[in-house]
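Only one protein chain is missing; all other protein chains are in place.
Residue numbering begins at 1 within each chain, and the chains themselves are lettered A and B in the order written.
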Amino acid sequence: MHLEVAAFPVHHARLGAPAAYDAGLLTIDPDRVRRLVLDDPRIADAQLELAHPGESVRVQRALDAIEPLHKPGATVSAFPGFLGPPRTVGHGLTHRLAGFTVVQVTEFPFPASGVQAFEEGVIEMSGPGAAYSGCADRVNLFLVLTPGRAASNVDYDDAVRRAALRVADHLAALTVGQAPEAVEVFDHSGADGGRRRIVWVHQVRAQGPMVQSFLYGHEISGMVPTVLDPNELLDGALVGANYKTGSKTPTYVHTRHPSLLALAARHGRELHLAGVIVARGHHENEFLKERSAHFVAKLATLLRADGALCTYEATGNTHIDFMLTVQALERAGIPAASVVHEYGGPLGDDPPLVDFVPEAIALASSGGIDRRLSLPAVERVIGGERLAHRGEPARDPLDLPIQELFAATATMNERGAIAVDF
Amino acid sequence: MRVVHYLNQFFAGVGGEERADTPPTSRPGAVGPGLALQRLLGEDGEIVGTVLCGDGLVGDRPDAVVPDIVVLIEALAPDVVIAGPAFNAGRYGLGCARVCAAVSARLGIPALAAMAPDNAAVELHRREIVIVPTTATAIGMPDALAAMARLARRLGRGEPLGPAAVEGYVPRGRRMNAWAPASASARALALLEARLRGEPFTTEVPLPRYDRVAPPPPVADPARMRLALVTECGLVPAGNPDRLEWVRASKWLRYGLGGVDDLARGDYEVAHGGYDAAFGVEDPDRLLPVDAVRELARRGEIGEVLDAYYVTCGNHGVLGQMATHAREIAADLRRQHVDSVLLVAT
Partner (left out) sequence: MAKELERSGFPTATVTSLAAVAVKVGANRIVCGDRFSHPCGRPGLPPAEERAWRVELVRTALRALATHVDGPTVFELRS
């Protein structure tokens, strides 16, 4: 498949009319956005907030963050299965509002406990937390939402996701007819020419509501590992709906993952990007973990992979799924190299990994997630005056482990965090 | 910068194994390998004195001699203390490490030792003191002295040391965050490509080694045991009265079971963020098998069951802290005359 991604960078956004994109400035018409959101009676109200990098802003109760994509005049849409029919994407032309996200900020209407309870992930737009926080290096539109006539948290979650995607599509569509700043071409369909065939194994969270991912518009908790063309991810085939703290992968990372970008940059020269294997983690028992791990190894073998680059989302017992997958790949004769985030406690003197296999000999570190940060007081808060799970005043100085920052693990990968021995 | 050098009897030129009982002694200026070390330090530091002690004394009776060694060192008023290099000599390595640890702890003076990385003293002391890795034998003396001089300058000036791999010391057991020029994914890809080309590569995350614990002897007769129940599942009385955290728990709790035969729905809730709590809420025995344990006790298959249970939350538990919790629970179990445990883990 041949895909061209046209980048329209956003340097600044403001509220105003008419809505427009002009040379890096995005004008957002709040009435149009509100109408798009409130078209769904499951949402009662929507307020718009903007934040730019470096501002003294702290955001909580943020769910997903989406970089807007739009496919002008195409028979398929970006974010297939949500904005359009679930037909294969990853070809043609896609417009991208680079460096901009749409973020839903909301409480859920019904109580929840255990893994379904919302766990805070703070977005920190400036100060020492910004380096570890998702969204801190881009311009963000926060849709601060109030639940309406939703039957359940799952029902409200569906409404909120679709609303944000409608808004993202509307904003990206403002660029239609304009010349992009840059165009990237992604095409992995040719012969490998003897170059080493590498697959990217992308283990995502899909345990159920509040901790899940969507592929072509449907959740994937029951999915065995499957194969995608890398271009499908660039067009939004995979949408994140994991709301846990720093360990979530927001949709803007699924559509521009550092693994995909690293591989695509070298495709056709040093290597051949043979495909993406998407698998879910957090399987309930060893039988299912082993079954999934071996599926991944089999798919990699069918793709004639010479090597596998492996990453995973979230934390806790999903480390075990991941390590079993690495082990299965190695034992199938496919060398693997993986990105792992580390624990280590607040001082870094605890063991870095919860689980490992002896075969996991090539690991890149994305840093220790439970070191602590001292964050200063902020001028503006979005999403509530008190933090969701401990109730401290949100404007005050905070002492947090890194993993309580929004999308910290994915951000640390992107930005080059690494834990080193002292 | 005033430097004191610590040596054993051999490198100080006193004698070999037959003089391993040489008591702590102070000599002015540099001695033995200290002479080359002084040349390497140049104008940046002066070895004002050398303190030596026999390996037999400092290795076998450290409590007796290390305080005396510290007194001799203190009298020389150093800015930094250097010990060794001990290479793979076991007692000398221990001596260097103990002297450095004592100097750091009691005098607050920076100290560094040098020895081979597999010297037994390294694993025992690398967290407390800075250790420069050397070759196994004295064939690596020139490189060892050069590394010691380099690090001594930095420590003597009070400069904080950077990462172990950069500065050239044995990792002291702490991993701190830094920023690399490439994403972790790009670095993983570089590792993969090196592997595929058959080139050497270095993993960024060394795998842990789990120690073994000798299994305690079995219970002689379960019909006479006194069993306690412990759960990591975060099961707490409804209302979570003591606010057990459901991630990275900072405490453990003990709750009485009130002699009940069965844990009832509604009496308990789950403080654990890592799994779906619905099943445990519906029947708490699924997380703490009280009903089964009581039944077996009634049938005489279990002697006694402690009428209380212990709980913490195993979600992202910091391992060092969980170990502390377990030790404290063990102390409580001893007070309750328990002799065996059934642990439900997550």
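Everything that follows uses one rule, which is that a residue touches a chain if its C-beta (ideal position, glycine included) is under 8 Å from a C-beta of that chain, and two chains touch if they have at least 3 such contacts.
Given the structure is predicted, the values throughout are model-derived calculations rather than measurements.
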Report summary line: Considering the complete complex, of B:V219, B:L257 or B:A308, the missing chain is touched by B:V219
Report summary line: In the whole complex, of B:D55, B:E232 or B:E245, the residue touching the missing chain would be B:E232
**Report entry** Absent chain, residues of subunit A that touch it
**Finding:** 114, 284-286, 317, 320, 355
Report summary line: Logged for subunit B, residues touching the omitted partner chain are 210-222, 225, 227, 230, 232-233, 275-280, 282-283, 285-289, 291-293, 295-296, 301-302, 312, 314, 322-323, 325-327, 329-331, 333-334, 338-346
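Here is the rule we use: only the chains that are shown with their structure count from here on.
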Query raised in the report: Which of the residues in subunit A end up touching subunit B in this complex?
Result: 113-117, 119, 131, 196, 198, 207-208, 257-259, 261-263, 266, 270-271, 306-311, 315-317, 335-340, 342-353, 356, 358, 360-368, 370-371, 401-402, 412-422
**Report entry** Contact set on subunit B toward subunit A in their complex
**Finding:** 127, 161-165, 171-189, 191-193, 195-196, 201, 203-205, 207-208, 246-248, 269-270, 272-278, 281, 315-316, 318-321, 346
